[in-house]
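Notes follow once the structure below has been shown.
The complex appears here without one of its protein chains, the remainder shown in place.
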Amino acid sequence: QIEPLLFEIGHTDVTGVDFDEPENFKPRLGGLERKDEIGLPGLSEPEAMRHYVRLSQMNYGIDTGLFPLGSCTMKHNARLNERMARLPGFSDVHPLQPVSTVQGALELMNELGRYLVTLTNMTTVALSPKAGAHGELCGMMAIKAAIEAKGEGKTRNVVLVPDSAHGTNPATAALIGFVVKPVPARDDGWVHVEDVKKLLGPDVAAIMLTNPNTCGLFENQVAEIAKAIHDAGAYFYCDGANFNAIVGKAKPGDLGVDAMHINLHKTFSTPHGGGGPGAGPVVLSARLAPFAPVPFVTLKDGEFTLLEHEDETAEKPFGRMTAFHGQMGMYVRALAYMLSHGSDGMKQASEDAVLNANYIRASLADLFSQPFGDKPCMHEVLFDDTWLKDTGVTTLDFAKAMIDEGYHPMTMYFPLVVHGAMLIEPTESESKASLDLFIATLRDLAMAAKKGDKDRFTGAPYHAPRRRLDETRAARSPVLKWTPPAPIAEAAE
Amino acid sequence: QIEPLLFEIGHTDVTGVDFDEPENFKPRLGGLERKDEIGLPGLSEPEAMRHYVRLSQMNYGIDTGLFPLGSCTMKHNARLNERMARLPGFSDVHPLQPVSTVQGALELMNELGRYLVTLTNMTTVALSPKAGAHGELCGMMAIKAAIEAKGEGKTRNVVLVPDSAHGTNPATAALIGFVVKPVPARDDGWVHVEDVKKLLGPDVAAIMLTNPNTCGLFENQVAEIAKAIHDAGAYFYCDGANFNAIVGKAKPGDLGVDAMHINLHKTFSTPHGGGGPGAGPVVLSARLAPFAPVPFVTLKDGEFTLLEHEDETAEKPFGRMTAFHGQMGMYVRALAYMLSHGSDGMKQASEDAVLNANYIRASLADLFSQPFGDKPCMHEVLFDDTWLKDTGVTTLDFAKAMIDEGYHPMTMYFPLVVHGAMLIEPTESESKASLDLFIATLRDLAMAAKKGDKDRFTGAPYHAPRRRLDETRAARSPVLKWTPPAPIAEAAE
Amino acid sequence: MLARIGVQSVDELFADIPKTMLLKEPIDLPRRKGELEVERILSRMSSKNVSASSVPFFVGAGAYKHHVPATVDHLIQRSEFLTSYTPYQPEIAQGTLQYLFEFQTQVAALTGMDVANASMYDGSTGTGEAVLMAHRVTKRRKAVLSGSLHPHYVDVVKTLSEMASDDVVTMGPDVSGTEDILSQIDDSVSCVVVQTPDVFGNVRDLEAIAAKAQQHGALLIAVFTEAVSLGLLQSPGSMGADIVVGEGQSIGNALNFGGPYVGLFAAKSKYIRQMPGRLCGETVDADGNRGFVLTLSTREQHIRRDKATSNICTNSGLCCLAFTIHMTLLGQAGLTRLARVNHANAVKLADLLDDVSGAEVLNKAFFNEFTVKLSKPAAEVVERLAEKGVLAGVPVSRLLPEAGLDNLLLVASTEVNTDDDRAALVAALKEVL
Partner (left out) sequence: MLARIGVQSVDELFADIPKTMLLKEPIDLPRRKGELEVERILSRMSSKNVSASSVPFFVGAGAYKHHVPATVDHLIQRSEFLTSYTPYQPEIAQGTLQYLFEFQTQVAALTGMDVANASMYDGSTGTGEAVLMAHRVTKRRKAVLSGSLHPHYVDVVKTLSEMASDDVVTMGPDVSGTEDILSQIDDSVSCVVVQTPDVFGNVRDLEAIAAKAQQHGALLIAVFTEAVSLGLLQSPGSMGADIVVGEGQSIGNALNFGGPYVGLFAAKSKYIRQMPGRLCGETVDADGNRGFVLTLSTREQHIRRDKATSNICTNSGLCCLAFTIHMTLLGQAGLTRLARVNHANAVKLADLLDDVSGAEVLNKAFFNEFTVKLSKPAAEVVERLAEKGVLAGVPVSRLLPEAGLDNLLLVASTEVNTDDDRAALVAALKEVL
C-alpha cells in the first residue's frame, strides 16, 4: 500500500480548479512580481480525490476502531456537530465584520462561555486560546499578571510541576520565564500535600496540577494542596486535560482551582483531526478574572459586543493570545455536544468513562501490573511493564502487536513516573461488547507474551500499511520535504 | 476483515436517536396497534458509525482506483454536484408543495430538459423515468402509444433487438407485450442494414439499437438502418447507455432516432452509489413527443407550471411512469456537471474518453485478441478470450487476478456475442499516467497467463476482503436474510 | 497517445459517424464554468424554493418530512459507498453486499414478511412490479385497485397494465376507508392492491381482504407510503399480505422534490423466484469465510433477457444504505418512539384543526396524516396559506382533479412539527376560512 507523493504524480501545468484568466488589466504590484517558478505540481480533481482517499486508507481513526489512547480522550465525534459548524452563519462569517452582523455568533460564544463557567463554577472564561497548551499559556499569563499587579513580579518566579505532568506544563511555565521545580512522584500515584508544602515559599507563583492526574487517579489531597498554595500567596493552575472524568461530578472551582484550560477536543468531543485544530478555553477564578485577555464578549442592552482592546474595559486584561477571537469552529461543535448531552448526559458520560476504564482495569488486573496497586481509577487506567519482565517484550513491542490485532495502541511511556507505562482510556463511547472484545484481545496478547511468542511482538506490526518505521534514521539525517530526483544523466555520473 | 452483521452486535432496546416520549395522548389507531415485536436491533451512534465505516472499507470505488467497467461509465463524481444536490431548495422540498413555492426547482428541471434536448436535437424530453431500464420502458411505451394511435396496435408487435444488446432491451420490450426478434451478430461487430431489412415487415414496431454499441463501435450504418425502419413504418429506439462517447460530436436526432434514454448516472456523472439511484430521462422525436407521459414542466407567462394529469393538456400522454416528478436529486447533479463542463467541456470529455479507450486498445493489441479486428473503438474497447486459449486461465480468472493488482475488473462475458468478452472503459477521468500504470499491469498479467503462472489466476483474488465467493451455493439454497441462531440447547438436540 | 494509436487526430477515431452528422460547430450551450459560478447559478435557483425546514410544514401524501440524523448523510457520501458500482464483483464489494443483506432483513422484519429484495425505484413503480409478479404467480391478468390507493400509484399501475394489455379494476375514491372491495374479488382476480395507512390517512384492517383473496386464489398486495407507521401499526404480513410494497423515503432519505426514493418490496418466500429486482444472499468464500453475493440472478434481465421477471437493473442502492443506517440508528426502540411522536403530533393537530370553524377532520383512525374537509376549495386555501408562509398540506384535487373532492385537504404531521408550527397553521387557517 504505497501511494506516491503528489509531487511524483503531479505537474505544474495541471490544475483541478477552473478560473477564467482575467481580462486585460494593468498589474499594480510595484515591480515585485514573482519571477521564479513556484514549483508546485497540481492534480486534476479525480486524481486529487483518489490520492487523498488512498492516503486516508492508511490511517486509523475512532470511526474505524477503539482508540484507547490514555490522556488523549478519543471519543466519538458526532457528525451533527460537523454539520452545525458548517452552517453559513458560523463558517462563512468574518471575524472583523460589524458586530451588528454577527450577533448570533457572539451569542454562541457567550453561551459556550456560560456552559463552561457553570460546569466549573469559575468566574469567567477566556475563550480565545487555540489549544490546550495555548490555554495553559493563557492561564499562566493571567497568574503572572496577577502577581505583577501585586508587585511580586520580581520575587515569585517558581512554578511547581509534578513529575507526572504533561510536558506542556513545564514548557509553558518556562516559556514566560518561570523557573520550574518538580514535585517528586510518590509510589501511590498521588501528589502529597506535605511534598508541596516543603517546596512552598514566597518565591512560588503557582502549582500546575493535572487533576484527575496522568496516573488515572483523582488527586485525593487536592483541597489541602489548594489551601496550602493559596496560603502561600500562590495560585493553583489545573491542567484540565482530564476534566472529562469529572464533568457533572465535581466542579474545579469548588476544589480551589484558579485557572484551568479545557480541551474542547477532548472533553467536549471536537475531532482531533490528526493533530488539530483544538481549542483551549481557560476558566478563571475571581482572583484572576480581571486579567483575562482580550477579546471577550459582553451583553449590553440585549446586544452582544466584543471588547477587542485592553483600554475598552475597566478590567486589566494582560494582552492578547491570538488574532481574532479564537476557534469558532470548535466552539460550535463543543456547544452542540453540550446541548446534545445536557446536564444529565454530560454527567453520565463522565460516569460511563470511569466505569469503562475500571472495567478494563478489573478485567486485566490478573495479567497486567498496576504500578500503584489495585485500586479504582478514573477515566483511564495505568499499567506498567513489570509484568513483561523476562519476556523480551517491551511496552513498545506490545503496543505494536496490538496494531496487528486491529487496535490502536494505548499511550506508551507516559506518564514518565512509571517504567514502561501503558495508559488506557476507553472513553464512554465504547459499548460493553466493544470493551469485552478489546479485553479478550489484550488478554490473548498478554498470554502470548508470557508464553514466549516473542516474534509476534518484536517484529510487529506485520499487518499494517507499514512495518515498524526507522525513527532514528529520520532524526539523524532529516528529510523534511520532497526534492526532485537528480536527472538520470547526472545521477549516472 | 470480517465485520459482524448489525443483527449480531445490536440490541432491540438500543437506539442511537434521541426523542422524548410524547406526553399523554390517546392513540387513534383504530385498534390496529402492533402487538408483536418488530425484531429490529439498534446500534448507538458510535457503533453505527464504526460498523458502516468498516463495511465501506471492503468496497472498491472510483475514488479508490481505476474502474474500467465497460458499458457502465465509471467516471469521476464531482463533490460540487453532491453539495449542490443538498441545497435546501432542492433536497428539502416536497413534490406536492404549491408550484408557487418551487419555481426554482421547476426552473432547474426545465433547464436540464433544455440541455438534453439541445445535446440530442430531439423535440422533447420525459424526465421522470427513474433509471435506464425505466427510460427504455418509457420510450417503448411512447412507441406503443404512437402505434396504437395509428390503429396498428394489433398488428405491429415485433421489436428487433440485436444479440449484442443489453438484457434490459429485450426485457423491456417483452414487459409490455412486444415479441422480441433478434438481429443476428456479424463478425465485424456492426449491425448490417440488410440484416435489419430482412426482418422488417408490417409487424415490426421498432428496433432497439445501442449506439455506440456494446462492442465499442459506432454503428456505421445507423443512417441507413434508421431510414429502413422509418420506411417500414416502425420506430427507432436508441439505447443511450453509451451516449457519453458522442456528446458534442453527434446528435442522435440527426441520426434518425425517435426515442433514446439517457443514463444521467453514466453520461452526466451522477454517482452509481453501489447500484443506484440513477435517472433515465428519455428524449423523443417529433413523432413521439405528443405521447410523452405526465408530469412535465411548462413555462407560461414567466411562471413555471407542472402538468400532472393527462387531461390538462392537448397532447396525448400515454400515462405516468412514477409517483411525483422523477429523480430531482440526480437532475441537480447532472445539471451541475453540464454547467461545469459546458458545451466545450462535454465535447472534450467525449473525445478524451474515446482517446483513452483507443490508447488502451493500441497498448494491448499485441497481447490481447480483438474479436472484430484491430480497428478504432469508441469509448470502450472489447477483447475476447481467444488469446487465453490453452493457458488454463479464463476471463473470470483473469478478471479476479486484476483485483490482486489493485484494480476493479473490466466488464466480463458481455456482450454475449463474443466468447469470454472483456470490455474495458476507462472514461475521460483517467490521466495518461493512470492509464500507463493500468496498461503495464494488464501486460504483466497477460505475460504471466501466457507463461503458465496459472495459480495466480485460478485462485485469485488472494488480496481482497474475500477470496472467491461461492455463487452456486448462494443460489442453490438462498439465504436472503439474517435469522437468529437457534438457542444452543436446541441446536444441540 | 495519438502516436501510439496511430492516428493524426482524435477526429479520426470518430470516422464511423456519418460525415454529415459529425458536428463541426460546438453545440449551442454555454461554455464551461468554474465551481464558484456553478454554485452561484444553482444556489440562485435553490433559493427560489421554500424549503420544508424553513416554514411550518404539513405536506405528505406519499412523501414525508422527517429528521434524518447527520450520521446518515455523512456515511452515504463515503467514497467507497458513493462511487462504487452494482456489486457484480463481490470480493471487493462486501460493503455494499452486506448492507443490502442487512436492508433485506430489516425490510422483511418491518413488513412481517419472509423475504425482501434489494429495493425498487420507489413505492409506485414497486407497486407496478408487484402486480406483474402477481400475474406471473396466479397466471391471471386482472388487478383490483383500492379507491384509497395513492392516485399516482394507481396511474403507474394502470399505465403499465394497459400497455401490457392486462385488466385493471379501480374502485372509486374512498375517503372513509369503507369501500366494498371484497365484492370485487373472484376467481378471475390475480391480485387486490390495498394501501394502509391509505392516501386519505385511514388505517385499514387487511385481514378480511386477505382471507377472501386467499379463498379465490388471488394475492393481497399491501402498500404503504409511510414506513414510520410500521413502528406502531400491525405489519401487513401479520394481516395476511402476500406481497408488501412500500415507499421507504421516510427512513433515511430527504424529500428531494420527489426523488430519488427507495421502494421496499417483500413477499412470502414461496414466491422468491417470481420476485423482481436484485437479491443479495449469504455464502462463503474459498477460505470458508462468510460473504455475500447477488443471487438468483437467473430471474434477471441481464441473464434471462426477454424472459426476465422485470427489466429493472439500476435500483436505489444508496437510498437503501440511507434507509439501513437510519433504521440501525433507530432500532426497534427508536422506531417505535419515533412513530409514537408522529402519531401524537398528528392527534394534537387533528384536535386543533377540528376546532377551527370551517374545518372538519374526517378520519376516525389515522397515523400521522388525515383528511380535513374545509368550507372552501382546498387548493385555494393552500395557496393563500403558502403566501402566509405555512405549507398546509396537499389538496385532494391536486391528486384527483375530477373527483369532486375539492374541499378536502390532506394534512400530515411528523416529529419535526412544534407547537409553534401547529399554532401558525391554525391561526393562518382561521384567517383564510
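By written order: A, B and C. Residues from 1 in each chain.
What we mean here is this: a contact is a pair of C-beta atoms (placed from the backbone, for glycine too) under 8 Å apart; a residue touches a chain by one contact, two chains touch by 3 or more.
Because the structure is predicted, anything quoted here is derived from the model rather than measured.
Enquirer: Let's see if you follow the contact definition: name the visible chains touching the chain that is missing.
Expert: Taken over the complete structure, the missing chain's partners among displayed chains are A, B, C.
Enquirer: Looking beyond the chains shown, say which of A:244, A:327, A:395 or A:427 touches the absent one.
Expert: A:327
Enquirer: Please pick, from A:259, A:335, A:393 or A:417, the residue that touches the omitted chain in the full complex.
Expert: Here the residue in touch with the unshown chain is A:335.
Enquirer: Where the complex has a chain not shown, which of A:108, A:209, A:262 or A:417 is the residue touching it?
Expert: Of the candidates A:108, A:209, A:262 or A:417, A:108 is in touch with the missing chain.
Enquirer: Just name the one of A:5, A:286 or A:486 that touches the chain not displayed here.
Expert: Residue touching the chain left out of view: A:5.
Enquirer: Spell out the interface residues on chain C facing the chain that's missing from view.
Expert: Where chain C meets the chain not shown: residues 34-36, 39, 67, 69-70, 74, 77-79, 415-416.
Enquirer: In the complete complex, which positions of chain B touch the hidden chain?
Expert: Contacting residues on chain B, toward the hidden partner: 17-20, 49, 53, 78-80, 82-83.
By our rule, only the chains that are shown with their structure count from here on.
Enquirer: How many angstrom lie between the CA centroids of chain B and chain C, rounded to a whole number?
Expert: Centres of chain B and chain C (C-alpha means) sit 20 Å apart.
Enquirer: Averaging only over C-alpha atoms, locate the centres of chain A and chain C and give their separation in whole Å.
Expert: Here chain A and chain C have centroids separated by 46 Å.
Enquirer: By residue number and range, which residues of chain C touch two or more other chains?
Expert: As it turns out, chain C has residues touching two or more other chains at 32-35, 69, 71, 73, 79.
Enquirer: Two or more other chains touching the same residue: where does that happen in chain B?
Expert: Within chain B, the residues that touch at least two other chains are 45, 49, 53, 57, 62-64, 340.
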